[in-house]
Structure formats: structure tokens, C-alpha cells
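Moving on to chain A:
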Amino acid sequence: MNETSLLVSLPLIAALVAAAWPRAATITGVIATLGNAGLAVVLAIRIGQGGAEAEALGGWAAPLGIGFAADGLAALMLVMTALVGLGVSVQVAGAPLPDAGRTGQRTAFWPLWLATLGAMNALFLSADLFNLYVTFEILGLAAVGLTALSGTRTALRAAFDYLSAGLAGSLLLLLGVALAYATAGRVDLAVVPELAGSHEGRVALGLIFAGLAVKAALFPLHFWMPAAHSSAAPEASALLSALVVKAAIYVALRLSIEGGAAVELLRLVLAVAGAGAMLWGAWHALRADRLKLLVAHSTVAQVGLIALAIGLTTGARDGTIWRAAALLMLSHALAKAAMFLAVGRITEELGHDRISGLNREELRPGAAEFAFAIAAISLIGLPPTAGFVGKWLLLDGLIDRGAWPWVALVLLGTVLSAAYLARVVSRCLRGGPHVAPGARRPAWRAGDAAALGLATAALALGLASALPLTLLDATLT
Partner candidate 1 sequence: MTTLPSVLGTGLIAAGVGFLAVAAIGFWRLPDLLSRLHVLTKADTAGLSLVALGAACLTGTPASILPLGLCVLLTAISGATVGHLVARSVTPRGGRS
Partner candidate 2 sequence: MIAVPLWLVPALPLALVALSLIPGARPVVRALVPVAPLPALLAALADPVPAPVRLDWLLLGTEFAVTGMARVFLAFTALLWALSAWQAIRLLAADAGRDRFITCFLLAMTGNLGLLLAQDIAAFYTFFAAMSLASWGLVLHAGGPAQMLAGRVYISFAVAGEIALFAGLSLGAFATGEVQLAAMASLEVPALATVLMSVGFLVKLGAVPLHLWLPLAHAAAPAPASAVLSGAMLKAGLFGLMTVLPLGSVAAPESAAALAAMALTGLILAPALGLLQADPKAVLAYSSVGQMSLMALGLAAALAAPEAWPAIGPALVLLAAHHAFAKAALFLGVPAVWASSGPLLRSAVIVGLAVPALALAGLPGTTGWVAKDALKTALGEASFGWHVWLGAALFVSSLGTSLLMLRAGALLIRIEARPGTPRDVGLPWLAMTGLVVAGLWVVPVGSVAPLTASLQDLAPLAAAALLAGLFVAGTRAVGLRLAPMPPGEILALLQRAPTSAPVLALPAPPRRGHALVPRRREPRLPRPERGALAILTVAAALALAMAVTAPEPPPQSQATAPAG
Partner candidate 3 sequence: MLDFLAFVALLATLAALPRLVVGPSAADRIIAAQLAGTGTVATLILLGAATGTSALHDVALVFAALAAVSGLAFVALRSPRR
């Protein structure tokens, strides 16, 4: 059995086990996540050495059956998912024994997360439009479950909005795929360039992108996201923000690469929407009063940046910008997961997540706040983080193209992200008159380790950017 099959099936099997035997949920989840990480890494190494791999499921070749395409980009995303998942799993598994109200949540988390994992893996490997749609269905539903995990009224409300928006997105996606089938008679990914040859095919692509925009919470279709990501349980938010949103972005990137010049107009729209998201998200993050809301809005902004990068890809397989986009996705995933986990820990320790109250706390800043700061550095794109390398490559590509207005926008986005994240980080540096000399430091928890680990990974990834970037070279040709 090769890694791709195991990657897509093991998480699902584990999800079933965890759902059927709640008592074994945690151990199953941890083992599955670990195994998944191992598989992803092995696959990535193999792809990095041997180049992209394609597989026809059931032996039925592409137009008839469904293909898996495990190229560098997919491998990168798989590893990203595995790493983030590992961090979040450590957080959940290592959380202190819950009070009665949270027991169910904890056990319910694992099957949902494992289903998410399986769906993400399937999505990254899939080379078929309809299959992508199906994976989105699992993903969307599991994400709604994760959103509702905390069980609060706002979380349920947000989950419902998320569900509605997700379904609308799915519907658009489905319409697009159907139209693509109606136009081209097939739904494998290779059909994308062909679609651009006819009006109908172009409309199909437009619908698919619209659906993806909803799923990726791209401005102005992001309305569901801040509420969902800010009211969910922290570990769920981490997964949602770091991974689930990436799925749609990944598909957009994949289509942009596959489609080449054919999706020119859509990419422009993506870029414009990305810019809008960057500004809108940043503005709201600047005004947010609650920590989680700020982080959620920051996701809007960051996704905007990535969308902008994807929108500006030249489509050529050797372009710099799409590499930058992939790297930005990776770094955002790690950093944002770390950030949400850290926020979870901060909230847990302080009992609230009001930003204005952070610096009036008697509690000394602890590891979680440090992790937040490191994650913030990565999100802003300061060296030596992967975010920095990604932005560097992005700017490099943009300058190469002479796209100065976009350069200015990227810089503006950077400034804004620095501004709103500094609001929190500066308060994490509380001390002096605000903290009594005898104030305690929060105790160490597994959550701290997870947040810190992910944040450090985002930091260290900057130094090891060569690994993902060389991996990206192994794309399908």
C-alpha cells in the first residue's frame, strides 16, 4: 500500500474508531495524527527526490476514473496539514482533565478532526474537479462541527452561518463543475485550460472560483468567517483558520497553475479581492476588542494576501510568485495555528480575551504569549520567518513584473498587520507598574508546548525555506 492511499484512508478509519469508541478517541487521534505526519513526510521526501507521482484510482484512467496527483505542491500542503494537526493534537491531548461539560467536546473533537484531516489529504491529492467538490463537502461539514464544538450559543450561531455559507459555496462549486462537465464532457483537472476556450467553460470556471471564494472567506464573501473562527474552541479555530481555509486557497492556486493564462480574469479578480480582504481584515483587526476576533480578522487579511499572491501568479510553472504563495500558505498555517492555540491558552489563564485588559493583568506573561509574539512576527513577515521569505519572493516576483501598485499594496498590508498585531504583542510585554512583583507566571501546559512548537516551526521554516521551495519544483510537468 503506498502512502497516498494510506494518507487518505487512515485518518478516516481513525475517525471511525474514535467515533465508535469515545474512550479510545484521544489515543487513536494522537496515533493517527502521528502516523499521518510520518506518511506525509515520507511522501514529501519521495516526491522531492523522485518527482511528482500520478495514480489512477481503481486503475481507471483520468477522464473515466479519478486520479491522484501527488506533486510538490500537494506534498507541501500535506506536510503542512500534518504539522499543524500534530500541534493541535498535542494541545488537545495534553489539555488538563476537563470538567464535566467539556468531556464530550474533547471526545467529539477527534473524529471531526480526523475526518477533516482525511478530507484535506484527499483534497490535496485529488486531480478531479468533482472529487474536489466532494472533499469540500466533508471538509465543510466537519469544519462546521469543529466550529460548534464549544457549544456556546454564539458558536452555534456562527456554525450555522458557516454552514449556510459553506453550502452556498458548495452549490456554486457544484454548478461550476456541472457546467464544466456540460461543456467539456469530463471533470478531471486537465480540463481547466480547455474550459477557457468557450463561453460556457469560462462561466463554469467563474462559478468554481466564486464557490472557492466563499470557502476561502475571501473578501467580500468573508462574512461568516470572523464569527466562526472567533467563537469556536481555540483548537478548532486553529484548524479552521490554519487549514480549512487553505483548502479553497489551494484549489484556487492549483487551478491558477493548471489554467495558466486561461484564468487571467479570474486571477485578477482574486488579486483585487485579496487586496480588499487585506485592507478590510486589517481595519477590523485594528478595531477589534477581543483577541480571538482580532486573530480571526487577521486571517481574513492574511488570506487576502495569499489570494493576492495567487491572483498575480503568471501561471507559468517556473514563476516566483506562486512559490511565494505556497510558502505564504505554509507559513500562515503554522503561525496562525500557533496563534490560536496561544490565544486559547491566554484566555484560559486570564479568563477573558479582551485586548484592552491584557496589560492590566496581574498574571505575568507566559509561554503562550511568547508563542503569540513569534507567530505574529511570522504573520507580519519579519525575518527570519517563512512569512518573510514568502513576502520577499512575492515582492521579487512583483518587481520583476513591474507591478508597482501591487508592491505598494503588499507593503501597506504588511504595515497594517504589524499595526494590529503590535496591539496585542505590546500588551504581552506587560510588566513594570502593571504587574505586582509577586505576580505568578502561568504554569506550563501541553498547549504552551504546542503553540510554541508551531510558532518556532514558523520561525525556523524561514531558515529552511529551501526545503519547501525545492519540493515545489517537483510539480507535474
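We adopt the following convention: a residue touches a chain if its C-beta (ideal position, glycine included) is under 8 Å from a C-beta of that chain, and two chains touch if they have at least 3 such contacts; residues count from 1.
Candidate selection criterion: all candidates are chains of the complex that A comes from, given by their letters.
This structure is a prediction, so every number in the text was calculated from the model and none was measured.
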Single touching candidate for chain A, where 1, 2 or 3 all sit in one complex: 2
Contact set on chain A toward candidate 2 in their complex: 63, 161, 164-165, 168-169, 172, 185-186, 190, 193-194, 196-199, 201-203, 205-207, 209-211, 213-214, 220-221, 223-224, 226-227, 260-262, 264-266, 269, 284, 286-290, 419-420, 423
